[in-house]
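Read the structure below first, then the notes.
All protein chains but one are shown at their positions in the complex.
What follows is chain A.
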Amino acid sequence: MTLLAIERMKLFTTRSPWWCMFAALLLTVGLGVLYAATAPAEFTVVGATQSGGQLGMMVFMVLAALAVTTEYRFGTIRATFQAVPNRTAVMLAKSTVVAALAFVIGEIAAFLAWGVSYLITGGEALVLDAGHEWRNVAGLGLVYAGAALYALAVGMLVRQSAGAISLVIVWALLVESLVGLLPRVGDDIFDWMPFAAANRFLQGGGPQTPMTSQMPEAPIGPWASLVYFLAVGVALLVVALITVRKRDA
């Protein structure tokens, strides 16, 4: 518990996390509302209010990566390990705090985006009355938390802000889609790409809409996709924790 409190203190006593949280909220809510308010009626579905979700997630991944890499950048990681030699416990506490924060911010952002859109359009279409619609909104926090784990793990492995941030963002935004473009095998590999799975959890499983119709048929359902997404994130984190333990600080 002490470790969680310390990591919380460390996170909130610098400025960049506040900016990142603010930006993540603004992007998720702002883009979602803009989209929902301006899109033609047949596109005004619950999923549309979450259009900013992915961008907000990127910003949160930046926060998560920075939470680790700034410690290496400024050497505070040594002060940390000096105070608490159990490195695994420290890094687990940090991951828990950041992931929990990601979850909370994700939920707030998603419901704000949905709520404001609902008030502006006043549309029946935005009422949350189906399972997939709830998943669409309430699921965002879970995806944020999962994405934070990826960024934390990469941060621990790379230890360098610019490197870690480019790696997670280029992966999530570019590499996965490019893999999908490979001839013949591309689609099959794409189905097992973690962020594609996260997206399937959020957007998939509902009735065909203009939003989801381009998505290919998936081998596993939305909830299994979430489990897969989180499991890969946890596995990456375990590798990172072992590396941190072995390495000289």
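The working rule: a residue touches a chain if its C-beta (ideal position, glycine included) is under 8 Å from a C-beta of that chain, and two chains touch if they have at least 3 such contacts; residues count from 1.
Here, contacts and distances are computed from a predicted model.
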Record lookup, UniProt, unshown chain, options "Hydrogenase expression/formation protein hype", "NADH-quinone oxidoreductase subunit J", "ABC-2 type transport system ATP-binding protein" or "Cytochrome P450" -> protein name "ABC-2 type transport system ATP-binding protein"
Among A:85, A:131 or A:221, residue touching the chain not depicted:
A:85
Please output the residues of chain A touching the missing chain, sorted low to high.
2-3, 5-6, 9-10, 13-16, 70-71, 74-76, 78-86, 246, 248-249
